[in-house]
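Left out: one protein chain. Kept in place: all the others.
Then we have chain A:
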């Protein structure tokens, strides 16, 4: 009888192991998940004004040709701060392409301010859901303004690393061709430029069809980026593309721009500051 009591006691003790075991397992899985996902480094695109989440479809096709290498996730934040998503990130994709678009995609200072807030919502959603800790940012036109503003105002470099920012035809001084006429958006970005992440690499691509502008955005407005980024970030490079497909809205179809993204962003894992070389 005494033996039986011991069996029952021991059995109970073994069953009770379930709870500390579960607790430890949860912790272990959590840290493994964080470790796993820190290897994911998405490339996040923001379209310019009046463009939807499908703005980059053609560009993505060139990246995924001839072999589909990157999964695509599209997100639109509506005016009520709600997130609508389309597409999935494949489990083992380390470089997914993500588009963040806004239902209110209009131009203008207040609209851009709102969009930047919505961008913050989208970024929180993405980092919580996919646990990545570093990413690449690409913005076309006003998308570049959203990124810059976000990086200055909302971005927390303790939780997240932005490896590189590439803006394509972004009007840093709105549509002003004379730099002496500083616009509200430029002043906003210039004032807080010291809050930019210092380890970031920035590329600003300008397109010109003549000697002055790309049909919409004046060359001087794109060039104004130097006052914001130079001496603030690790590297600031400005690139000008001309010739066929160099006007403002066709810049994304320009094979040279695609090549610049490919070589500076997609293939730049070797330059990833997160991967420290021994």
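Criterion: a residue touches a chain if its C-beta (ideal position, glycine included) is under 8 Å from a C-beta of that chain, and two chains touch if they have at least 3 such contacts; residues count from 1.
Please note the rule applied: contacts and distances are computed from a predicted model.
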Identity of the absent chain, which is to be given by its UniProt protein name, from "PTS Lac IIC", "Energy-coupling factor transport system permease protein", "Glutathione import ATP-binding protein GsiA" or "ABC transporter domain-containing protein": "PTS Lac IIC"
Identified contact with the non-displayed chain, of A:4, A:65 or A:80: A:4
Full-complex contact with the absent chain, from A:21, A:175 or A:253: A:21
Residues from chain A at the interface with the omitted partner, ascending: 3-4, 6-7, 10-11, 14, 17-18, 20-26, 28-29, 32-33, 36-37, 40, 89, 91-92, 129-131
